[in-house]
Each structure stands twice: as C-alpha cells, then as structure tokens.
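First comes the structure, then the notes that go with it.
Heads up, one of the protein chains got dropped from this complex, but the rest are sitting where they should.
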Amino acid sequence: MEQLTSSLAPPRSSPKSSAPSSTQQVAGSVAKRLSNELMTLMMSSSPGISAFPKHDGNLFEWVGTIEGPSETIYAGLTFKISISFPSNYPYVAPTIKFDTPCYHPNVDITGGAICLDILQDKWSAVYSVQTILLSLQSLLGEPNNASPLNPDAATLWDKPSDFKTQLMKYYRPVSDST
Amino acid sequence: MKVTVKQWHAVAQWRWDTGHPEHDDDGEGDVCGICRVPYEGCCPSCKMPGDDCPLIWGECTHVFHMHCLLKWIGTAASKQQCPMDRKPWLTAERKVGSAPVS
C-alpha cells in the first residue's frame, strides 16, 4: 500500500525543499553506486557468479548465486546467498550469508554466516559485489581451516568422501520444481 | 598567402593530470575506486567537479577523489591504509596544494 501511494505521488520539489537533505543525499549516492555495480556485474561475464536485487525499488537487498567451482568438491552445486548493504556502503562491508545450507569450514551451517577476512577486518571501500562473489567462490575450494565456523567440516576437509556425504546431507537445491 | 588568426573561439575539456596515460581517451575515463564515479566527475558529497572536488594522490600512485579517500581514512576499518593495496596511506606531495607557478 505504501508503495502504491508513493508511486502515485512522486516527491514534489518546491523551492525550499528541493535540495535533498543530507540523509537522502547519502542514500542517493549509495544507491547510485549500487546501480553502477549492478550494471557492471550484469555486463561482465564472470562464470558461475551472479547477483540481483531481491525486490523492485530496493537496491540494498540482493540475492546472489554461486556455482561451486569445477574440480572442487562443490562442483555442480549451486548456492544462494543474501547480500544486505549498509547505508554507509562502501565504507562498511555488506552483510552476507548463505541461504542454501553450505557445509564448509568457514560457513555456519545453520545461520549461513561466513568467516571471510575481506568481509570483516580486511574490508576495503574499493571492493564490490563482484569482488565478494569471486572471493566466496574461491573460498569454497580453498577454506581457511585456521578459523573455522564449522569445526566438524574443518576436520573432515581432508577426507573428501566423508566430507561429500556430509555436504550432500545438508545441501538443499534451490528449487526442486525444475 | 599569409594566414593570420585574429581570434579563435576554441573548445576544450579539462582533465586531471593523473600521470597515467589514458588508454580510452574518449571513453568514460578512469573512475575513483571508492565511489566509482569518474575522476572528472564529482564525489557523492560534491556538486561541482574540478577544483571543488579535487583528487588526492598517494605515494603508492593510487588516486582517489580527495573526499572519498578522507572519508575512508576516517573509518576504523581503514586502519589508515590505501584501499587499493592496504599499505599505509601517504599523500604524495607532487600535486595537491602546489601553488601556481608564476
């Protein structure tokens, strides 16, 4: 309903209020950067990674798709992630979690939280959705077993067949109606 | 025949002299890695490009809109490092603030 009203009554600019307030301006500039990133991501062809906003009219919540890299234990599997951008992006990293259960040393199997340095203390304002997706894709094949969120998975990593059994036990394909 | 130019109303664009050769001269040009806006555009907090929204050069040769870089440096996460190479940020003296040569 709110969406309907707002689309019917676009913001009116009057001489006094035409200068955007500072918060609007910030949101506007972040949206601008995000739309810029979306365009770049759509036009680049990085195999196996993709992302798109969840809802029309909101650039701050995206869905990402990562295909397991070939030659890794995740090959042939597809993982959905959700990406949530803060209002001070890119000075602060987006929040990212796996929506598809991912059995992985650096991923929390229940909540989907990820332990990846560039999403925490190594974040830089020059990183982008594309950088993040590529990092996550390579993280699948090369976990950091030193700081595991899933100690079981870290232990099992060296036993591929056992690991694969666990992985497939948790894995739920995105949609089964194909 | 002698050709004398009495007056020439010419048109030119100004460009930042980033010291990098420009590969695609007529394209969009290089962008600031932080805000993704071209150098000759202005950063999200500015309205006027050019002198009002200058660039800043690091000793590491990386270039950003000054306002973007300062804002980054102001965050705890930055650890005062260049966002590109994560080396400690040192502003190069070579351009910024240099007075016009008379």
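Residue numbering begins at 1 within each chain, and the chains themselves are lettered A and B in the order written.
Quick note on the criterion: contacts are C-beta pairs under 8 Å (C-beta built on N, C-alpha and C of every residue); 3 or more make two chains touch, one makes a residue touch a chain.
Following the convention adopted for this analysis, contacts and distances are computed from a predicted model.
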Exercise. Would you kindly match the missing chain to its UniProt protein name, picking from "Anaphase-promoting complex subunit 2", "Elongator complex protein 5", "Probable metalloprotease ARX1" or "Proteasome subunit alpha type"?
Key: "Anaphase-promoting complex subunit 2"
Quiz prompt | Touching residue (missing chain; options A:T65, A:T100, A:S135 or A:T155) | solution = A:T65
Quiz item: Hey, which of A:M42, A:A75 or A:M168 is the one touching the hidden chain?
Solution: A:M42
Quiz item: Since one chain has been left out of the picture, which residues of subunit A touch it in the full complex?
Solution: 8-10, 12-15, 18-20, 35, 38-39, 41-43, 50-54, 56-57, 59, 62-65, 80, 174-175, 178
Quiz prompt | Where the missing chain touches subunit B, by residue | solution = 1-17, 25-26, 28-29, 38, 40-41, 47-51, 54-55, 95-96, 98, 100-101
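Please note the rule applied: only the chains that are shown with their structure count from here on.
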Practice problem: Let me have the rounded angstrom distance from the C-alpha centre of subunit A over to the C-alpha centre of subunit B, please. | Solution: 31
Self-check item: subunit A contact footprint on subunit B (complex, rising order)
Solution: 33-36, 44-45, 68, 71-72, 75, 77-78, 81, 83-84, 86
Quiz item: subunit B touches which residues of subunit A in the complex?
Solution: 25-26, 28-30, 32-33, 36-37, 90-93, 121-126, 128
